[in-house]
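The following block contains the structure, expressed as structure tokens.
One protein chain omitted, others in place.
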């Protein structure tokens, strides 16, 4: 991994990133919210629920990259304004995905953290553009990325001047069909060996099954992850995208209880 | 493949696309040129050589998507001007890759065919942007694309109003390491069953080995491909990118001889 | 590929293997027959049909390795006796798959060529056992084998004293679902660079679609393959296994016509 000059763990202290009330890389961070921002009522309801359960950041998609041009494409600017309203009501900073180099500058006015999705992991123009932004970047692993390729993408961002990258394991495509992807938790300790950047886990996209989110969230904590990002919907069956893997608010409360208890235990173990 | 409404073969006549002197989808087309435009001298030398050998379009990269930010990034506008000069001298229309939504409009002034590379196959913003352009699009298969995913990308382009898409098989990533990718020639007859769009083959990226380009070019012709795209360099060992898989002009002449003879034979066979 | 001592192309003349009337590695060989031996009537009918169309060896499975224990498991010894009867009537030597180390010795009395299937590519006990046999071995590539792994399996056989191995590309598993596997024709020229052993192609298992067998057979010939193995059934819809990819006798006749014409043309091309 010769090209990893800025993100290598060698000779670097671990990176911590302050966002709102949480210091990512030091505190355990939970990012929660709907897959897509659909309506103001839905978004505010979910935002209040996840805040009450202990989430520190609110996530919500307003541009939906879809395999088909005929699917729901997201609310765009209207959705961002809903997220801003949710931030005002809950105090939770906003994480939202950017898909197009032309959107980075103006979206900076709304979001607190840019998300780069798995599909854009080789969109080098976009990586460089968020590298010029002054907001942290949540960089999801590509569905096929090796650790070296993923870290090169982080290097692209840092090399443009933005040091605040949070890596997010979200599953890789394998031949398995029972799960939507194969969540690779060995990425957590591996990435920590290779880089000073924090690494969190997305157990919902990583498995595609709501029933697997709790055990895989606990396993992520045990593997040493710096946090989780999960999708919560007040009515998963009516969700416009990814309803199969969304948690209800009560499920999220229970996961938070177990995850935080385990995290506390893990700190006593080592 | 329910979402494929415009590109499905059902109820559509086969698409043909006129570019310069060649009707792609009817005539056998050969696109040749350097991986990257490096200098005017190199580009003109290669352009003249491939023209003399029978190529109908000139290819050359001016933006190089690279895994590392520290590699050669391409000449950009300067490179396009060199390609235009080569077009003036040889009459060959130009194919060049676009990487960024912001570049589509102004690049339309220079190129005859846009190329979308394998890394941008899920960059839906870019697909839609070339869908609004009035130039044909050479759409490479992603390194991991299934046929259904690839055709959905073509659907993205057609759904924006651009009917002129040429599909290009260029190999998929497998566990094999002897070849750089695994060239999937079964894509040729499969794609022809599924869609009315023409499909060509890139045997160089598909294998990553100069020694395999001739046999795989012949196999592509026998499988029914509508054409080939190959990289030719006047000095492969000095190439700034992909020298291992570039042909010298004499090698290209020999491949053209065998490919065209086989194509002629194939027309008598059925 | 340091472990490949006996199969490496370096310093070895190309291997040719005489079986019945054909010299594999020199003549173009076509192996044809039913996936499974089902009845004497079916086997004799197919054997006569493929003989008449020009096939030089008869294939037929009598032990069927199945993903489920509840599928058709093959006729065993009874099936071998049917194959022997078909050999007596047509003169075609027999190729049949062996699955168990305990079966190698007694099956030697019946078959002319042992087939090792893709599922047994890492069954090293079985590879060594056929390495002790005095019959040629048709060694299929594993669904996930790299060239290096495949050649190591051939090395296992040769290292036990049996020099007569024929390699057979039959497709690898990829993310594609339209085809059953992805036929890797780049294996043909690659394997010829790496080893002195002959290499043939199985276009039926490689694609799983009868409509793709003709174009992929022609592409295999153009890529330089030493032969083909195909499944022919007198009534594919009633076949107990793999009916989707079996050819009818008339389809096989047409494929033979085109394949042999192309092979003759290819010899004039180089």
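Things worth noting here:
Order of writing sets the labels: A, B and C. Residues in every chain begin at 1.
The definition used in the following text is that a residue touches a chain if its C-beta (ideal position, glycine included) is under 8 Å from a C-beta of that chain, and two chains touch if they have at least 3 such contacts.
Note that the structure is a prediction, hence the values are computed from the model and not measured.
Checked against the full complex, the candidates C:27, C:40 or C:149 give a single residue touching the omitted chain, namely C:149. When the whole complex is considered, the residue among C:16, C:101 or C:248 that touches the unshown chain is C:101. Across A:28, A:63, A:147 or A:252, the single residue that touches the chain missing here is A:147. Hidden from this view is one chain, which touches subunit A at 144, 146-148, 172, 174-179, 182-186, 188-190, 193-194, 206-207, 209, 211-212, 215-216, 218-224, 258, 261-262, 265-266, 269-270. By the touch definition given at the top, subunit C reaches the unshown chain through residues 3, 5, 65-70, 99-102, 119-120, 122-126, 128, 143-144, 149, 152, 155-156, 159, 173.
Keep in mind that, in the parts below, only the chains that are shown with their structure count from here on.
Central chain (C-alpha centroid nearest the global protein C-alpha centroid): B.
Superposition on CA atoms relates subunit B and subunit C by a rotation of 180 degrees, given as a multiple of 5. Computed from the mean C-alpha positions, the centre of subunit B lies at a distance of 35 Å from the centre of subunit C.
Computed centre separation for the pair subunit A/subunit C is 49 angstrom, with centres defined by C-alpha atoms.
With touch defined as above, residues shared between interfaces to two or more other chains in subunit A number as follows: 173.
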